[in-house]
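A single protein chain has been omitted; all remaining protein chains appear in their positions.
On to chain A.
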Amino acid sequence: MARNKEKLVLLLDVGPSMHGVLSEVEKLCSMLVEKKLIFSKYDELGVVVFGTEESNNDLTTEVGGYQNITVLQDIKVVDGDLVDTLQKLPRGTVDGDFLDAIVVGMDMLIKKYKDLHKGKKRLCLITNAIHPIKDPFEGSKEDQVMTIAEQMAAQGMKIESIVVRGRFSRDANKGVMDENDHLLSIFSKKTHTRTVYVDTPTSLLGALKTRRVTPVTVFRGHLELSPQMKIKVWVYKKTQEEKFPTLKKYSEKAPASNKLATHQVKVSYEYKSVDGSSNSVIPPEQRIKGYRYGPQVVPISTAEWDAVKFKPEKGIKVLGFTDASKIKRHCYMKDVYLFIAEPGNTRATLAVSAIARAMKEMNAVAILRCVWRQGQQNVVVGVLTPNISQNDKIPDSFYFNVLPFAEDVREYQFPSFNSFPASWQPNDQQQKAADELVQMLDLAPSGKEALLPEFTPNPVLERFYRHLELKAKQPDAAVPPLDETLKKIIEPDPELVAENKSVFDALHRHFELKQNPKLKKSSRQWYQEKQSGSNAHVSGGQAVNSIENQPPVKIEKIGDLTPVQDFEAMMSQRDNPEWVEKAIKELREKILALLIHPDGEDKYQKAVECVAALRKGCIIEQEPGPYNDLMHRIRQYCEEKGIKSLPQLLASRDLTLISKSEAEDSNVTAEEARSFFVKMEPKPDV
């Protein structure tokens, strides 16, 4: 492990123009350290911030200059304090000079490690690079950067630059940005560099690989085109899912006084006879694997397995080439491999490049048979696709995807959408609305792709590591809600949705979805749950004498005493769908009766309660009709009789029409619903 220790210096721009994203920078950098604490806890790290009011670094004291750069943390082995430091970055007051910061970082690495640890030393610069760097005393800025880059290469240092742009730097000087971008690109010509541009807080979180994974070859050997023609290649994994960490089980049995307790839990498996006649444990060597064959089980010993095992020779052979369109994308089975020519082997590089380009030109892919290692018991057949490099320094390569065998494919037949009857087909307007949605909800407008997988962190993992850090400090901390920045990954961008509100409205207008009967059922369950849940809450009040405290009694009629409860009970009776209809009808009649014969001193109180219950029920059942009808009748009645208090009462409790947003079947807009009772005053007779 120690061999691979990484020495990293973070160079963070904290100048005023960066303040908007600093909280994301804090999250990103502390995540980096948090993961190092788990996965590579011997790594060493230093932190430099630039753009600060003060200056505090070796160079400024030794040679002068290098103003506004503060070494926040000298290089040291990662620890918890570093996390804390990075979570509270200072807010700077001046526009920093990133080149000075790079020199300070290099100086720290050189002083600490001399020229040891080549290739393990790394600088990581996070800046928006929108402010000009200082002119050098002699020569041009370019020359200066060139010199620094050469020195960096000689010392075996790498640099990674994350440039925060996009809407954070809208009003920045384009000329300065271009100059800075050019200067940064010089590094990539001279040294090992990675420069990424990010334009959203979300992609900033994904911009830095917070966990270092040493690449391991899956295969080194020949890519065999024919027995006479072989190319030396190395194969790596290109993508691999990062799994949620497997947590160990914790035992609390050891007494607190035992300081050496490991608290580990051992999981032991014992095998016992199923018939239970003897309770004795069967030792592992006495066990044998049985394979089901119909009702029978066939025991096959390991020795027998070994005898029949398929033991192919290690090697990769090209079976042939085919047109790229013949290989369907959905057939890709697993994570992806990368084939590169053996590093340093010019002939192999040339050969790989030639074949890749030929394949690209002819739109062809190769089918390969792969046995990665000796002793592998299966053969992988897959498709090799060319990856033509866009960068002069990187040679062409291939991607390899595993394809399924016949046994892996299940050919279910599905009717094509085209073969459905015309009544199921979208009409022109629907088609147009849908087309518009696809057009407007473009995540990659003019080449700027949002949520680029490379820069999109897995929100679950992010959340876990953040919570881990929190819990280390507060053991009883509750899981906090998902971070706003991470929410952007799992929910549609609210800005994009707001911009395209008209498109969504059109979509709603043209696609009237029918409520799924299954969902209806669950709404009835909701009623039942609500009812049983409300048992606990009802105390005193008008409703005690309802069925609530009794065993479920079938309600077949809505009574005078507790109409609301009877209604709810009836709605939740699921044995016959007619109950719903009956319940709505009866409650409606009850309400009308209550209007004509107001009950007691609080007059319309009971009627209003019933209206409220009916409204809720009709929304849940998505049956706005009966309710809206009733409301019209009530309004008419009140207008005729000049009753003012009831409409006011209803309006004050928002008991207006059910609008389209509440029940799809309604033809009342939200606006109409809102003004339903308001309207009645100016024109007394409708």
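Rule of thumb we're sticking to: a contact is a pair of C-beta atoms (placed from the backbone, for glycine too) under 8 Å apart; a residue touches a chain by one contact, two chains touch by 3 or more; residues count from 1.
Throughout what follows, contacts and distances are computed from a predicted model.
Novice: Report the protein name recorded by UniProt for the chain absent from the figure; options are "Glycerol-3-phosphate acyltransferase 4-like isoform X1", "Sperm associated antigen 6", "Translation initiation factor eIF2B subunit gamma" or "Ku domain-containing protein".
Specialist: So, among "Glycerol-3-phosphate acyltransferase 4-like isoform X1", "Sperm associated antigen 6", "Translation initiation factor eIF2B subunit gamma" or "Ku domain-containing protein", the name matching the hidden chain's UniProt entry is "Ku domain-containing protein".
Novice: Using the touch definition from the top, which of A:Val94, A:Val336, A:Ile367 or A:Val381 touches the missing chain?
Specialist: The one listed residue touching the chain not shown is A:Val336.
Novice: Tell me which residue among A:Ala254, A:Val379 or A:Ile394 touches the hidden chain in the full complex.
Specialist: A:Ala254
Novice: Considering the whole complex, which of A:Val213, A:Ala444 or A:Leu561 touches the chain not shown?
Specialist: Residue touching the absent chain, from the options given: A:Ala444.
Novice: With the full complex in mind, choose from A:Asn56, A:Gln73 or A:Gln430 the residue touching the hidden chain.
Specialist: If we include the chain that is not displayed, A:Gln430 is the one touching it.
Novice: Looking at the full complex, which residue from A:Asn387, A:Thr485 or A:Asn628 touches the chain that isn't shown here?
Specialist: Per the contact definition at the top, the residue touching the missing chain is A:Asn387.
Novice: Mind pulling the chain A residues that touch the left-out chain?
Specialist: The list for chain A reads 34, 37-38, 79-80, 238-241, 244-245, 247-254, 258, 261-275, 282, 286-297, 299, 301, 329-336, 338, 385, 387, 399, 401, 404-405, 407-414, 417-420, 424-426, 430-431, 433-435, 437-438, 441-444, 449-451, 453, 456, 458-460, 463-464, 467-469, 471-472, 475, 479, 482, 486, 489-493, 496-497, 504, 507-508, 511-514, 516-518, 661.
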